[in-house]
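Take a look at the following structure, please.
What you see is the complex with one protein chain gone and the rest in place.
Chain lettering (A and B) follows the sequence in which the chains are written, and residue indices restart at 1 in each chain.
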Amino acid sequence: MSASDSSVLELRGLTKSFGGVHAVRDVSLKIGKGEFLAMIGPNGAGKSTCFNMINGQLAPDSGQILCEGKNIAGLAPRDIWRLGVGRTFQVAATFGSMTVIENVQTALISHARETYRLWRPAASRHRARALDLLRQVNMQGAADRPSRELAYGDVKRVELAIALANDPKLLLMDEPTAGMGAGERHGLIELVKRLVVERGISVLFTEHSMDVVFAFADRIVVLARGRLIADGDATAIRDNEQVREVYFGTGKTFARAPA
Amino acid sequence: MTLNAFLFQVLNGLSAASGLFLIAAGLSLIFGVTRIVNLAHGSLYMLGTYIAYSFATKIGGVTGFWGGIIATALIVGLIGALIEIVLLRRIYRAPELFQLLATFALVLVINDAALWLWGPADLLGPRAPGFRGAIEILGRRLPSYDLFLIVIGPLVLLALHLTLARTRFGRLIRAATQDREMVGALGVNQAVLFTSVFALGALLAGLGGALQIAREPANLATDLIALGDAFVVVVVGGMGSIPGAYLAAVIIAEVKALCVGIGVVDFGFITINFSKFTLVAEFLVMAIVLIARPYGLLGKAQGAVRSIAEPEEPLRPATPMLKLLGATVLVLLVCLPLLAQSTYFGSPYLLVLGIDVLIAIIFAASLHFIMGPGGMHSFGHAAYFGLGAYGAALLVKWLGLPFGAALVAAPLLALCGALLFGWFAVRLSGVYLAMLTLAFAQIVWAAVFQWEGFTGGSNGVIGVWPPPPFDKTWVYFLLTLALAAIAVLALRRFLFAPFGYAMRAGRDSPLRAEAIGIDVKRVHWLGFAIAGLVCGIAGGLFAFAKGSISPETIHINRSIDGLVMVLLGGVQTLTGPIVGASVFAVLQDTVMRQTEYWRALMGAIILVLVLAFPQGIVGAFAALWRKVGGRT
Partner (left out) sequence: MNDAMLKVESLSAWYGAARILYDLSFEVGRGEVVALMGRNGAGKSTTMRAIMGMIGQRQGTVTFSGEDISRLEPYQIARRGLGFTPEDRRIFSDLTVMENLDIGRQPARQFPDGAPAPSWTPERLFALFPNLAEMPHRPGGRMSGGEQQMLTVARTLMGNPLLVLLDEPSEGVAPLIVEQMANTIIELKKEGLSILLSEQNIHFAELVSDRVYVLEKGQIQWQGTMAQLSGSPEIQRTYLTV
C-alpha cells in the first residue's frame, strides 16, 4: 500500500516530556486510508500519550500531526473530533447519569450541531441511528439502562458506539478490549475490522492482547521508552528479537504453544 | 500614611492572620477528607471565644486564661467529634453537598444556644497574663500579645504541614480525600479517621476563637463573619494546601489592616473611605486570585475524587401521574384567591405567603438548573436575584419605567450579570466555582450597599408598587403564578432538550464531552446565563411584591437559603427544588412567628428533615417508589 500519498494521519517528530520524563521521543509514522494499525509496547512506553496528542488533549512539545495534510497539533479535542477523529479512552469514560442510548444520542446531536437547541426533546432525536450503532456493538439490549450500571467490558463497547457517532475517518482506540473475554475480544475487533473495510475508516489502536493484534492488525508499530523501535507486519514483529525482549516475553500468556 | 504607620499596620495584619489561619486550616482539613462544606465552622470558632471567655472570667488568673484556652480547644474538638458521630456520619452517602444542610442547621442551633447561654451582649475577655504590656515598635506601642499571636500562626503551620507531609496519619488523610472507600478496603478504619479529622478541624477553630478573646469581644455575629473569612482564605490559598492557607491568611489580613490604616482618601474627583472597603476587600482579592489562578495560590488541580454518594438516576420524562399531579396543583393554586376570600379559613395573608413561596420556587428552580444538571454549585445566586430586584426598582425610580417594562428589564439585567460573572465562573469547578460565585455576589451586595446616592445604601429603594390592577394582591398572585409556572416548565423543557443533555454530559465527564465535540465551558456558561435570567424574574417580582428592596434581602443569607431549598427538596430530582422551596418558605414564615429562639427551632426542624430524608424530600420518595416498584 502506498501510504505516503493517501495517508490519513502522519506524525512527524512528535515529542513530549513531563518534567524529566521523556514520554514520547521523536516519533514519526503514517497511517494510510483504511489501514488497521496496532501500536504496541511495554507499559509506560508512551502510547496513551501519543493518543492524547493526536486527539488534542495534550499539546506536543515539538513535532507535527498532519491529518489529511493539515497540521492539527495543538487544536482542542472538540475541533479535532469535528475533523473526523474519534477515540475511546483507556479508562472508559461515559456519561454516568444517562442511559446507554442517551450517551450515543448526545454524540449524534453534537455531530449534527444541534447541541444548543433548547426546545424539542433530545430523546426523539437520532434514536434510530443510535439504536443502530448500539446494535453494531451488540449493546442494543441495554439501550435504556443507566450507563453507570454496566459491567466494565460493556462500557467499553458503549464507548465505541459513541466514538463511531461522527462517522470518523480515523478512530483511535486505547486498549479497546481490555477487560473483555476472549470471545468478545475477537468479536469486537472483528467488528471494527469490518468497519475499516466497509467504510474505509483508518484505525490506530493499542492492545496488550497479542492474539488480537496478530490476528487482525494490518501493520504493527512498537514503542518502547517513548521511541519507535519497530514497524512491520505480524510476522516481522513476532520474530523481532528486540521486541520479544522488551515486550513479549516467552509468549506463554497470550498464545498456546503452537500445536 | 507614613512608612512607620504602614509597617505598624503590617504587624497588626500579621497577628490577625494567625487567627484566620487557624480556622481556615481546620475548614480545609475537614473539607478535604469528608467533602463536607462545614458551614458550622464559624460557629465552632464562635463557641471557642465564648467558652474561653467563661474560663478566663470564672476561673481567672493564669490557669483560667492559658489553661482555659487549652481546655477550650479540647472541648470544641470534642464537640466537633460529637457532631461527626451523631449527625454527619449518618448522611455521608447522601448526594454531594447535602451535608451542607445539616451544618447550616447547626449554625442556627449553635447561634441560639450561645444567645441563651451567654446573652446578647458583647463580652470582652481579660488581658492575657504574662502579655499585658506593650512593646515599643516604630514609635508606636504594639501589644505584646499581638507579638505572641504573630509567632503562634507559623508554629501551628509548621506542625500541621509536617503532620500531613511526613506522618502516616497525614498520608491517610490525603488518601481518604480521594477515595475513602478504597482506604477502608485497605484496612483503615475510616470512621475513626473521619472523626479525628473533624475533631482536629474543630479543635483548631476553637483554638483560633479562644486566642482572640484578649483582642476582640465574643459576639454573636462572629460565626458567619469567621466562616466567610475562612472560606476566602482556604480558596485563595488553594484547597488542601496548608502553607497556602497561611499565605492567604496573611494576604487577606494585610489587605484588611491596610484598608483600615489608609482610612478616607480624597482622590480629588472622588472620596473613598477605605475602611468601609474591608467588607469586600477580601472578596475582591479572592475574585482576582481565582481568575488568575483557578486553583488558588498554592493549590494544584486535584485528581478525581471518588464519591461514595448514591449516584444519580437518569432523568425520565414526567409520568402521566406526575403530569396529573402538577396540573392539579396548578388548578388548586389558581383557585387560591377564592379560598383566601372565604370566611372560613380565608385570610388575605394566605396570598402574600403564596407569592413568597412562588418567588422562592422560581429562585430555587433556577439555582437547581445549574447546580443539579450543570454540576455548578453556585453559592452566590443572590446576585442575580439582586440584579433583577434592584434593576426593576431603580429603573422605576430613576427612569420612571412602567411596571411591565421594568418586569421585563429585571431578568435582562440579571442575564447581563450572569453572562459576565458566569464567564469567569465556568472556568473553575467544585468549591472554587462556588467561592467565586459567592465573591461576585458579595461584590454586587457591597456595590449596592455603598453606592448610597444611586441605590439608597442600607435603606434600599422604597415605594415601588405595581400599578392597578396588579396592586390587588390576588391579581399579583396570579401574575406570579403564571410566571412561576412558565419558568419552571421552560427550565424543565431545556433539560430534556439537547442543551440539557450537553450540560449533564459536561458535568458527568468533561473529558468525554470534549471528545465528542461539545464545548463544555460554553455550554455551562449559557446554562449559567439562563439560570441568571430566570432568577432575575424572581428578583423583579419580589421588588414589586414588597414595594421595596434593601441590601439585606440580597445578602449571602439569600444565597444560602437557595442552597437549602434545593438540597432539602433533593438536588437529583427535578421536582425537588419546587418542594424544597415551598417547604422552606412556609417553614420560615411560620417558625419565625413562634418563638424568640426561632433559629434553633428552624435548625432542629431541618436536622430532623435531613436525617429523615437523606436524599432530599423528593429524592427519598423517588427512591422509595423505585424500590417498591422494582421489587414487586
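The criterion applied here is as follows: a residue touches a chain if its C-beta (ideal position, glycine included) is under 8 Å from a C-beta of that chain, and two chains touch if they have at least 3 such contacts.
Model, not experiment: these values are computed from the prediction.
**Q** What are the shown chains in contact with the chain that isn't displayed?
**A** Per the touch rule above, the missing chain touches A, B.
**Q** Of the residues listed, B:Gln9, B:Thr72, B:Thr103 or B:Gln190, which one is in contact with the missing chain?
**A** The single option touching the absent chain is B:Gln190.
**Q** Pick from B:Asp179, B:Glu216 or B:Asp589: which residue touches the chain that isn't shown?
**A** B:Asp179
**Q** For a quick check of understanding: of A:Asp26, A:Asp132 or A:Glu184, which residue touches the chain that isn't displayed?
**A** Selected residue, touching the omitted chain: A:Glu184.
**Q** Considering the whole complex, not just the chains shown, which residues of chain B touch the missing one?
**A** 168, 171-172, 174-175, 177-179, 181-191, 300, 302-304, 306, 626-627, 629-631
**Q** Determine and list the chain A residues touching the chain excluded from the picture.
**A** Spelled out for chain A, the touching residues are 18, 21, 41-45, 47-48, 90-91, 149-154, 175, 178-184, 208-210, 246-256.
Quick note on the criterion: only the chains that are shown with their structure count from here on.
**Q** Can you compute the centre-to-centre distance for chain A and chain B, using the mean CA position of each chain? Integer Å is fine.
**A** 44
**Q** So in the complex, which bits of chain A are touching chain B?
**A** 55, 57, 76-78, 81-82, 86-87, 89, 93-99, 102, 105-107, 109-111, 114-123, 125, 146, 148, 162, 165-166
**Q** Taking the complex as given, what residues does chain B use to touch chain A?
**A** Those residues of chain B that touch chain A are 311-315, 317, 493-494, 496-502, 504-505, 507-509, 511-519, 523, 526.
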